[in-house]
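For this depiction, one protein chain was excluded, whereas all remaining protein chains were kept in their positions.
After this line comes chain A, so read on.
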């Protein structure tokens, strides 16, 4: 089935549709697979995909049984996207809701400009992740690369391993009870067992760059 027919069929679903299970075989790295889904449908993609798989997903449960190219689940609104392999750059970029689970590693800029999405990465993430993150949670079971959380707003970052460096205005913060509870809930939603919230450190915004001050110029 050509890409256009797949996406068209997904968009044609309405409440009460009988077609709630889709299987995509041999995607061969195609771009924009299952984008703009706006119904509670299950999409199982058997193979690796290119750019923007599950882009703007709004309610779908989409699983990639392979790896994903750049921008997977970009601007997701709601629903769940699971990547069994690795994810390239910008995973979950600007996402506004839903849950993105990456079972492998994620490359640079994971969660860039995130706006409410929850992202769970089993492996490690690359540099500049959560850049200008506004809202939502980024949970990393492995390590984080350089400049984590640069120019962060109110997104909350949890890293179990090491952080190579923190970006401007990103600091380690106290892990309070409410954070442990939230982290526990996210790990549970992501189906992760055997990992305790206490093993993570929390990072967030120092909020020093929220209003321009010339004396902070070296941070810009």
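Heads up, the rule we're going with is that contacts are C-beta pairs under 8 Å (C-beta built on N, C-alpha and C of every residue); 3 or more make two chains touch, one makes a residue touch a chain; residues count from 1.
One rule holds in what follows: contacts and distances are computed from a predicted model.
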item	value
Chain excluded from display, named as in UniProt, from "Dye decolorizing peroxidase", "phosphoribosylamine--glycine ligase", "Amino acid ABC transporter permease" or "FMN-binding glutamate synthase family protein"	"FMN-binding glutamate synthase family protein"
Omitted-chain contact residue, chosen from A:58, A:84 or A:143	A:58
Residue of A:24, A:41, A:62 or A:93 touching the missing chain in the full complex	A:93
Interface residues of chain A (partner: the chain not displayed)	3-4, 7-8, 11, 31-32, 35-36, 38, 50-52, 55-56, 58, 70-71, 74-75, 77, 89-90, 93-94, 96, 109, 112-113, 115-116, 131-132, 134-135, 151, 153-154, 210-212, 214-215
